[in-house]
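With one protein chain withheld, the remaining protein chains of the complex are depicted in position.
Order of writing sets the chain letters: A and B. Residues in each chain are counted from 1.
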Amino acid sequence: MTILKTEQLRAYYVLDMMGTKKEVKAVNGIDLDIKKNEVYGIAGESGCGKSSLLKSLYGLIEPPLRHIDGKILYNINEEEVDVFSLSQEETRKLRWEYISYVPQGSMSVLNPVTRLEETYRDFLESHVPAKSKNEIFELAREHINKLGLPQKTLKAYPHQLSGGMRQRVTIALAAILKPEIIIADEPTTALDVVVQRGVVQLLKEVQNELNNTIILVTHDMGVHANIADRIGIMYAGKIVEEADTETIFGAPKHPYTRYLINSLPQFGDKSVRKSVPGSPPSLDKLPDGCSFNPRCPHAKGRCFERVPEMVEVNNGHRVACWMEN
Amino acid sequence: MKIFRLFKDLFRDYRFAVSACVLCVLLVLAVLSIFAPNDPALWDVAPKDEAPSFTHLLGTNSKGQDVFWEATFSVRNSLIISVIAGSVSRLIAVIIGMVAGYRGRKTDTFLMFISDSLLVIPLFLIIVMLALLIREYMNLVTLGLLLALFGWAWDARVIRSIILTLRERDFTYTAVLSGTGTMRLVFNEYMPYATPLVFSTLINNMSWAIGLEITLAILGLVNMDIPTLGTTLQWAISKQAILLGYWWWILTPIVLSVLLFIALYWLSVSISEYLDPRSRIQRVGGA
Partner (left out) sequence: MNLLEIKNLTKVYSQGGLLSRIKITAADNVSFNMKPAEIFTLAGESGCGKSTIAKMILGFETPTSGHVIHKGKKQKEIRNRKAWLEQGIQAVFQDPFGTFNPLRQVERYFFESIQNFKLADTKDAAIELINKKLSAVGLKYEDMAGRYPNEFSGGQLQRISIARSLLTDPDLLIADEPVSMVDASLRMSIVNLFKQLRDEYGVSVVYITHDLATAYYVSDRIAVMFRGNIVETGSVEKVLMEPKHPYTRLLRDSIPQADPQKKWKDTITLGELEQDEFLRAGCKFAGRCPDVMDICRQKAPEVLNVDGVQVRCHKWNGI
């Protein structure tokens, strides 16, 4: 069952710098169809528009980012709702209860001058109708317990916790109202490897328990391999390949995905690995045709003329490349 | 070419355009003082108390001087004082801020003790007392230096804190790895971050100096024979220009001071916006 869908979504940064107009095509025609009860991974290098896509999915398109065209459809109680038709008040209501967000830096959501239990209380009071203070604390404690975090974290201030602990509290907060969708933007990037493992583990536990959907953005393919059910590879504002995790790692079709997978070093294998050649294009000056053509060893003829469409090459495996068309 | 582009960018801001024009007019006025027919210190070179006319554009005052030519001198002298005060105090602020920030430890503690002391003592009283002490030697330069001595403390502190954060950045290490010595490092790597501050506070400091000069003049603590905006105003007040209805005499220094203050203020606002490192980085990227 589809829980979130986008149709040819476009959102650009429109910048006016000292009189010269600039259009940064951060989200450039994206079709997503995200199912209930799956972990959907989005991978791509920095500056490919991942974060802008997430912001759009969360209904948080604010200047300088502008919605150009296309739709985002939430499936709320079996009913398709167009996000852009909702009033601000209505989208705000959906946040946390239908869709919630785990940002990269956990400090930005936690109030640095209040104890975490206060943050929990403020948060619950504004969403859960009329409950006494004790009941709310009880709820928070129960929740923290279930996620395997020590009780004393509730009494702590954010700065007293380590980065990994804070990130886990943020995830716990994002999950407390049992949202249908949790969006996580590079939730493990700044963390140490062991802590990262703990955070990924927690995300997985949350998903298992709530049977909901997680949309996970990270550039770390290892994390995707571990947790994602399906993966969309993003390049220059577009999804260029989408398939289930096994297929992406086992039989990638798009030359970019292939480079990405083959460049990853593995234990026990010292054979030479090569990076993707060249540099990512800047989103305000995209090349004609396929955006990947300057870096692609197979580029020829129509790659330089027309943008390839996404086509389904196998069951659920979609690629946007002229070689497969 | 670079200068040309810089001005083109700056002139896009209406505040800069207006204030630059006003300042230009005032500068022309100051330069005109060269062509003045008489020594500004001399009395009775013109008929007394005449309203503006073609022979005396802004009328004459009770001392028998032409108000227009007196005004050219007063603008010139006030600007000289403020430039001396502003640039000398900037120099002190940059040196002390940078040395304190980069050297750290005891040097830092000592220098910041001095600047903190300057920040907490009632500055105005001290300046008045010092002005009384050196009254005999008071001229444009000494007054400028006196004001400079008291105008650097806050900016030195700000520059120091800028340096403190930059010192921990990796590019400091890159400079060291490139064999750059301490003096060159501080100047090359840190100065670009301090210049916007120096420029915008230079202008603020200049208007502070002009204001303080007017205050001291009205208290009669400066050399009254040297025409400045302050002394002109003081003469007009003491000769009862208001009561006698010589509006041209009293309004001239007031209007000129107000124009000067507004022009300097807008100039500082638009320049500091332009020079802000963050917007500068964006502009470098956009080019």
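The rule we apply is simple: a contact is a pair of C-beta atoms (placed from the backbone, for glycine too) under 8 Å apart; a residue touches a chain by one contact, two chains touch by 3 or more.
Because the structure is a prediction, the values reported are computed rather than measured.
Chemist: Take the complete complex as the reference. Which residues in chain A touch the chain that isn't displayed?
Modeler: Counting only chain A, the missing chain is touched by 45-47, 162, 164-165, 192-198, 200-201, 219-226, 245-246, 249-250, 259-261, 263-268, 270, 272-276, 279-280.
Chemist: Go through chain B and note every residue touching the omitted chain.
Modeler: Where chain B meets the chain not shown: residues 169-171, 173-181, 184, 188-189, 192-193, 277, 280-281, 284-285.
Throughout what follows, only the chains that are shown with their structure count from here on.
Chemist: Based only on mean CA positions, could you tell me how far chain A sits from chain B in angstrom?
Modeler: Once rounded, the distance between the two centres reads 53 Å.
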